[in-house]
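This structure is in structure tokens; I'll ask about it shortly.
The other protein chains are all here in position, but one chain of the complex has been omitted.
Naming follows writing order (A, B and C), and every chain is counted from residue 1.
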Amino acid sequence: MSVRLIESLSTTEPLAEIFSDLSVLQAMLDFEGALARSEAELKIIPPSAARIIARVARAENFDVVSLARETLRAGTPSIPLVKALRKKAQEEDAAAADFVHWGATSQDVSDTALVLLLKKAAAILSADLKRLEAALDSLVIQNKNTVMVGRTLLQPAPPITFGLKAAGWCGAIRRGHARLHAAFSDALILQLGGASGTLAALGNRGDKVRKQVAKRLKLDDPDAPWHTHRDRLAAVVCACGVLVGSIGKMARDISLLMQAEVGELSEPGGSGRGGSSTMPQKRNPIASVIALAASYRVPVLVASFLSEMVQEHERAVGGLQAEWPTVAGVIQSTGVAIASMVEATEGLTVNRKRMRENLEETQGAVYAEKAALLLSRKLGREPAHSLLQQATRPQQLRKGTLSEILAQLPEVQTFFDARALRTLDDPEDYLGLAREFSERLCGRSRTRPPARKK
Amino acid sequence: MSVRLIESLSTTEPLAEIFSDLSVLQAMLDFEGALARSEAELKIIPPSAARIIARVARAENFDVVSLARETLRAGTPSIPLVKALRKKAQEEDAAAADFVHWGATSQDVSDTALVLLLKKAAAILSADLKRLEAALDSLVIQNKNTVMVGRTLLQPAPPITFGLKAAGWCGAIRRGHARLHAAFSDALILQLGGASGTLAALGNRGDKVRKQVAKRLKLDDPDAPWHTHRDRLAAVVCACGVLVGSIGKMARDISLLMQAEVGELSEPGGSGRGGSSTMPQKRNPIASVIALAASYRVPVLVASFLSEMVQEHERAVGGLQAEWPTVAGVIQSTGVAIASMVEATEGLTVNRKRMRENLEETQGAVYAEKAALLLSRKLGREPAHSLLQQATRPQQLRKGTLSEILAQLPEVQTFFDARALRTLDDPEDYLGLAREFSERLCGRSRTRPPARKK
Amino acid sequence: MSVRLIESLSTTEPLAEIFSDLSVLQAMLDFEGALARSEAELKIIPPSAARIIARVARAENFDVVSLARETLRAGTPSIPLVKALRKKAQEEDAAAADFVHWGATSQDVSDTALVLLLKKAAAILSADLKRLEAALDSLVIQNKNTVMVGRTLLQPAPPITFGLKAAGWCGAIRRGHARLHAAFSDALILQLGGASGTLAALGNRGDKVRKQVAKRLKLDDPDAPWHTHRDRLAAVVCACGVLVGSIGKMARDISLLMQAEVGELSEPGGSGRGGSSTMPQKRNPIASVIALAASYRVPVLVASFLSEMVQEHERAVGGLQAEWPTVAGVIQSTGVAIASMVEATEGLTVNRKRMRENLEETQGAVYAEKAALLLSRKLGREPAHSLLQQATRPQQLRKGTLSEILAQLPEVQTFFDARALRTLDDPEDYLGLAREFSERLCGRSRTRPPARKK
Partner (left out) sequence: MSVRLIESLSTTEPLAEIFSDLSVLQAMLDFEGALARSEAELKIIPPSAARIIARVARAENFDVVSLARETLRAGTPSIPLVKALRKKAQEEDAAAADFVHWGATSQDVSDTALVLLLKKAAAILSADLKRLEAALDSLVIQNKNTVMVGRTLLQPAPPITFGLKAAGWCGAIRRGHARLHAAFSDALILQLGGASGTLAALGNRGDKVRKQVAKRLKLDDPDAPWHTHRDRLAAVVCACGVLVGSIGKMARDISLLMQAEVGELSEPGGSGRGGSSTMPQKRNPIASVIALAASYRVPVLVASFLSEMVQEHERAVGGLQAEWPTVAGVIQSTGVAIASMVEATEGLTVNRKRMRENLEETQGAVYAEKAALLLSRKLGREPAHSLLQQATRPQQLRKGTLSEILAQLPEVQTFFDARALRTLDDPEDYLGLAREFSERLCGRSRTRPPARKK
């Protein structure tokens, strides 16, 4: 497995696999193979050379330990890789070796390899996002009538439905998915420009080679090489950042609702989830914890990539060379955050009884706004507001619900009878557009975000 | 003026104006005015109250010093603002005061105000970006044949045109502009959800009020309130981050090309630009310096916003309250970076002679790749490469150009005559697709990025 | 007042005052005045010139709006300031004007001014930290026996005392204060190096001038100018970052303990604190909210400063020019976070009854570890652990406390009687070293952190 202990909370296995040595190496070799075959097709290099290059361009043929070591010397993985590939080709045919990497530059290899890895990652992220959206859809539909306390600044506020809360998560994740999809669509493109980005070494056949290599690698062929223009990659990294922000919000909410004193939600347990090394009673919100961990890591990695964009002339000193672990970190943390929320959402236990109890335990304090609107029609706003501030003090609410307390106040009795006041405590009567908003944000009827046209 | 000394390198005046006290205050009051008028129209509050509220909702009526002070107590500017507005309305008509802020919550005011400010900022940024694109277009066209050294890792590489370099900048900025435009289009929307985001206080007329308020404020009306879902704002902040990355790259290039030892570009001087407090000879790259300063500040502010996205339940503890200076900082730094590059580009002096001289001073070393391709056809790749490593050593190149040195080597003479070698030193002969790439990236024929459909 | 609405949650008034236009301007002028007087003393410039320069060097003599505007042109506030000061001196005596800024460079002015501002800020931060430490000391002492639930991963864990929790906060803040003090001690030094940092313009009297200017400004005189070496300032910024991290932790804890469902702490209300624009019942944790907002902003500003440290040669392009708002932002956010916690701590309501109730409501689940240690001596660890996982399931604990449930299990009855088990539920019996740890971390007996020797 490619997951290391030190980063075992920051990635899923499939995403770690994508950035593993063999996978990175193969992506670089795929570029070299596609380049050689394309150039042979266009009669720039001999077909026999291309055949040999493509044949030996298999990751398992190479000593990745040496390559990593030499990379630190060379400042790029491409130099030792090309050297090793030449050597390997030469073992088959001395002539073939000369045509390895023909017309390309180091960054063509490393950038295209990165794009190939991102393409694989995009598919994984997207599949998990679809699962998450589907799970949230169900949650929204099942809880369209589940009443709970609204909470602003961690204090009780008028009621909402749990459906609306979940729909809010869902809407943000759908929008994030659409942004990520658009960003990937723009970024999954070939890098091929040669030493200075003019493809001079390929004479007048540069464009044909580009088209051919792009086709072989199933990538788009952009208008021009983009060596020191990292904006498309940056947009992918940012889209991950925004998405992880939305996921972090969802995970924070879940972890707060799982507090013993709140007890409204429970992440699924099972298979190693949620226990403690010393406390037998524990059921910890581990999926949320992992998503939250990602929400600490990803924002600053986004900043790292953005600051690395200031790349000098036709190849950078430092900014470029810092990118790989940044991008891998962003993608892996994004992926583990999504996967954790898939698990949490698909198995989430919603304690509807507790939600209603917590609402009732506010003793109607959360209807103070509603009461204020009602009373102010007779008493004026300020007196009503001030009366309600008094009536909702903890010591008051220990004596009865808000409506009961109000019913005992002479200034209220003048205008309202107890029955009229009793409706104050009915959450269903104060949900506003909760259901309409939920339906617009989420729910089975919605279709997937369409691919944005480039 | 609204620019303070401590931040005088981090904003333009018009953008500082947008985030000035009066402007922020007026944006909040515009929301309250539009809310009152809409509610009156829908017969939720008396028309006379709405008229009074709208009439007194002028920034100059308020004591902004007190408001700022009370904001720190209240944790939001909306509470003191609403209180002050009620007081002001009451001075006109006691009854009107009761209908101020009817059905809304603090965050409705502060978020919509922020969106209104962003709308103004969007117009400024876009206008400056158009100027920048136009100036770059001209630069590309005028320099399509201007040959210069390519530079990779700050070392000489095969030649490019200055047109291609400028087209690279231009392409990145165009793409950044399109992203920013799309992000603003999504984010310039009303916030109106009431205490818990259900609009419960407006009963069944919440949707009509929303539509009306949005229309009055010339904002879009989103599917639902988005209080703790900050992804659309985050996307704007990120789009600024990506754009500033591209601008920073351009500014870094210009500052490097202005080094006395390079001398290929010069920012325009004049009106206080580029001097020193003690050195009379100075002509400093100040516009680039200011753009680079932005490229240090903006990435981390993006990270700040992204980490602030983890907002609790229906209103956040901390994340929300950290946003305003973050957003203002991003927008202002982005704006001053764009404006600086407009000035630099519109007045840029291109020293074509020096560009060619610097190319010639490499003594042909930059054609080593070209020579390697030529020689390797006869000598094989490794011998050719190694011969050229020797021939391009500094001590060698002091004796003559690369082609002259090669012409004296017996192993070269066997296969090539001096005339064949002399074409090696011709930059025009080794520009590859420089012109084609430039034209695709930039140039007058390109149309503006179309508005992305929401 | 110097606090603007857009940043009104991110600073205190006294700290905003320090970075206000007049204060910044005066700090720059104080440098110029001290320089002139020192040079006169050393007979480098005429005493009459120095007198005039020092006399006119009053902030109120200058048009700060123009200065801010010209700063954006010049790339540094020093150039327009020196120009304006010359003009002002000239109005008194043409000869005096020539000796303004003698031998110094722009960065000498702006850096020394920044240091002078930091010195003022250091005093404010330190005073507030002392108040915070004193308030925490009291809290620790008063609550050394206040038992509450421990909470790990937001789930109940064995009991602690509130004294220990507060002592943890206190210890971290004390250590942070000591670090900040040490960093300020290193950084509050003169900048004076002239154009290239050699003080060449002062001939062989540079050292004497430095010593004199430092003495006049009550700053230390460092071994050498430090124009592009920003590590001492970076250490101050970092010390703020670490301190704000500790304060953010404290504020997060308070805001969580103030949740209605937890109800163990309450921030003080009063004078505009904690209300809502629409909900009369609200008592929001505003001081914690503001401290948490700082904990989102400061970390990335630290990153900004650190990345700005990569400053070119003898004066930077961009890194330097980005610093001022970064440093001001860090200091102001740190200060408002400390001040907020002073207020919260000094007026904190500790609901000891609720703390004990919340403990009791776990039905003894939090003693599962204790029970496991007890039972495992007879049953073996795995059986004991597994038995306790069963016994602490929510449905079980609805039937009785952990000790009651255990008392009914045959495998437990074999070894333990009900009385032995009943001690399981006694929190005082399972506090370990809570009191000892508290006393070591905090409490009145501790002395202030000693000033670190430089």
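We adopt the following convention: a residue touches a chain if its C-beta (ideal position, glycine included) is under 8 Å from a C-beta of that chain, and two chains touch if they have at least 3 such contacts.
Note that the coordinates shown come from a computational prediction; the quantities given were computed from them, not determined experimentally.
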Study note, to complete from the structure: Of the candidates C:126, C:185 or C:228, the residue in contact with the absent chain is C:228
Practice item. Taking the full complex into account, find the residue in B:87, B:282, B:377 or B:422 that is in contact with the omitted chain. Key: B:282
Review point. Among A:285, A:364 or A:432, which residue is in touch with the absent chain?
Key: A:285
Check your understanding: Who touches the missing chain here, A:38, A:105 or A:212?
Key -> A:105
Study note, to complete from the structure: Missing-chain contact, candidates A:297, A:354 or A:381, resolves to A:297
Study note, to complete from the structure: Note that chain B touches the chain not displayed via residues 152-158, 255-256, 258-262, 276, 278-286, 289, 299-300, 303, 307, 358, 361-362, 365-366, 368-369, 371-372, 385-386, 388-389, 392
Study note, to complete from the structure: chain C positions in touch with the non-displayed chain are 75, 86, 94, 97-98, 105, 150-154, 157-160, 164-165, 167-168, 171-172, 175-176, 179, 186, 194-203, 206-207, 223-226, 228-232, 234-235, 238-239, 241-246, 248-249, 251-253, 256, 292, 295-296, 298-300, 302-307, 309-317, 369-370, 373, 376, 380-382, 430-434, 436-438, 440-441, 452
Review point. Contacts of chain A with the missing chain: which residues?
Key: 1, 3-10, 12-13, 19-21, 24-25, 64-65, 67-80, 82, 101, 103-106, 109, 194-195, 201, 248, 251, 255, 271-279, 284-286, 288-297, 299-301, 303-304, 307-308, 317-319, 321-322, 324-326, 328-329, 336
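We take it that only the chains that are shown with their structure count from here on.
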Review point. Count of steps on the shortest touching-chain route from chain A to chain C?
Key: 1
Practice item. Using mean Cα positions as chain centres, tell me which chain lies farthest from chain B. Key: C
Practice item. Go ahead and note the Å separation of the Cα centroids belonging to chain B and chain C. Key: 31
Study note, to complete from the structure: Multi-partner residues in chain B (2 or more other chains touched) are 75, 105, 194-195, 201, 248, 251, 292, 295-296, 299-300, 303-304, 307, 317
